[in-house]
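A single protein chain has been removed from this complex, and every other one stays in its place.
Which chain is which? They are A and B, in the order written, and residues in each are numbered from 1.
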Amino acid sequence: MTRILPHPLLSVALVLMWLMLTRFSLGHLVLGSVISILAGLALARIEPKAPRIRSWAPLLRLVAIVSVDIVRSNWAVAWLMLTNGRHGGRTSAFVIIPLRLHDPVALALLAIILTATPGTAWLEYDREAGTLLLHVFDMIDEEDWRVLIRDRYEALLLEAFA
Amino acid sequence: MTALDSLPPWLMALVAFFLVLGSTLTLLGAFGLFHLKSFYDRIHAPTLGTSWGTAGILLASLLTWSWVQDRVFVHELVIGLCVMLTTPVTLMFLGRAALHRDRADGRGTVPASNAKKQAADSTD
């Protein structure tokens, strides 16, 4: 099983995408399956370790939280653009955030979350020190951001990935 | 007579709302890109366009085509997922490139690499 499907999640996602982009038919199901199995095998050559997800519940909660946060921060940043940064009162800053996460997939997810949310930009992760350099568009309090990332996103990611 | 004419009024209003929301957010993002002063501020601007800017337009399009063609049109989901997953990669690379270039030029506004011991065996 693991020899044919070293990356089961990737292969399933690829088949689904294939079927979405074409009309559903048996031929496309077969073609899509073959391609996704080949893609999984090709990826296994580059990255042999498939991501291990311990539990899905925290990930689902994370998706809900992040969707709300993206809407809220879109509104906040759009408002800052319209008012010209509260008429010059906005300052941006770099923050260094210590992270407890080490799993590469979890870090990638955190990077996607922080970058997709307007107002924060992931700049650099230092693997040895385990710290992240973040740029915040509207900086009010550095400690707030550390607490927010630790409790809101990182805790759930730690729960989800072994 | 186009496909858009066949939509019921409530759906037309919803589509119009999402269109205006998405395009206005994209415009605001581009405006930020145009007028913000430093690169690290500007890197935040396009995320408006790639998050709800894209989502708004794609939702409008999804609603329209699903109604007209009478089946759920999923191209939008694939485009949305693609944009959602690829923008962070671009922006992270750009952020790192900008940091690297600013440090190499000795511009004082960026924080120094926080692990000094790495300076010797610089792992990009």
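Note that in this section a contact is a pair of C-beta atoms (placed from the backbone, for glycine too) under 8 Å apart; a residue touches a chain by one contact, two chains touch by 3 or more.
The criterion applied here is as follows: contacts and distances are computed from a predicted model.
Novice: Among "K+/H+ antiporter subunit F", "Heptaprenyl diphosphate synthase component II", "NADH-quinone oxidoreductase subunit H" or "Glycosyltransferase involved in cell wall bisynthesis", find the name that the UniProt record gives to the complex chain excluded from display.
Specialist: "K+/H+ antiporter subunit F"
Novice: Considering the complete complex, which visible chains touch the unshown chain?
Specialist: B
Novice: Go through chain B and note every residue touching the omitted chain.
Specialist: Against the missing chain, chain B presents residues 2-5, 7, 9, 12-13, 15-17, 19-20, 22-24, 26-27, 29-31, 33-34, 39, 42-43, 45-46, 49-50, 53-54, 57-58, 60-61, 64-65, 69, 73, 75-76, 78-79, 82-83, 86-87, 89-91, 93-94, 96-98, 100-101, 104, 124.
The rule is short, and it goes like this: only the chains that are shown with their structure count from here on.
Novice: Which of the residues in chain B come into contact with chain A in the complex?
Specialist: 25, 28-29, 31-32, 38, 40-41, 43-45, 47-48, 50-52, 74-75, 77-78, 84-85, 87-88, 91-92, 95-96, 98-99, 110-111, 113-115, 117-118
Novice: Within the complex, which stretch of chain A touches chain B?
Specialist: 17, 20-21, 70-71, 74, 77-78, 81-82, 92, 94, 96, 111-112, 114-124, 126, 128-129, 131, 133, 135, 137
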